[in-house]
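Excluded from the complex is one protein chain; the other protein chains are retained at their positions.
Right, chain A next:
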Amino acid sequence: MTTKRFVLLAFLLALLIICAQLTIPILTIPITLQSFAIMMIGLVTRPTEALIVTITYVFIGLLGFPVFAGGSGGFQILLSPSFGFLMSFPLMSVAISSCHHQRPHQLWLSLLCGVAINLTIGWLYFMGYTWWQTGHPVTFLTAFQVTVLPFLPGEGLKLWLAHFVYQRLLHSVRTFHDF
């Protein structure tokens, strides 16, 4: 990998950290742009690069850098029922990146693939988490209602947002293709 590629990855990591702090203040569930940034990283980079950025992000967040949503961070995130979503980011970004490279013109398909992975892993992790905590399993449907259903509208919006922003970036004077 060249210097330019790594500098691009550095700035994408910085953008991810910043987007995690940006929220769209809606009354009920605040929507952060964290997963939007993951989608953008998947679209802009190659699979290996996406993996490096997202693993580094999750890793430094666990070490205590305040880079997760709301300025949180630290190993206690591992004890969180929603850690599955963070854990899925490397896989999510690699999936989007791979799909996008194989089918450059099917942007929606790539993004949907990533979102599906994100929500599925969050869903399964939540089930495992509640099982571990209480000693008995929770049903698929209950976990689905807690971890997937409330996030579908927000993820849909971020999916559209990523699609829109990516298309616009393609027409800017200097794009990620220059690296």
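Things to note:
Everything below uses one rule, namely that a residue touches a chain if its C-beta (ideal position, glycine included) is under 8 Å from a C-beta of that chain, and two chains touch if they have at least 3 such contacts; residues count from 1.
The rule we apply is simple: contacts and distances are computed from a predicted model.
For the chain that does not appear here, its UniProt entry gives the protein name "Energy-coupling factor transporter transmembrane protein EcfT", which is one of "Nitrogenase protein alpha chain", "1,2-phenylacetyl-CoA epoxidase subunit A", "Amicyanin" or "Energy-coupling factor transporter transmembrane protein EcfT". Across A:W108, A:F140 or A:F164, the single residue that touches the chain missing here is A:F164.
Taking the whole complex into account, chain A touches the unshown chain at residues 1, 3-4, 6-15, 17-18, 21-22, 24-26, 33, 36, 40, 52-53, 56, 60, 63-67, 70-76, 79-82, 130, 133-136, 157, 160-161, 164-165, 168-169, 172-176, 178-179.
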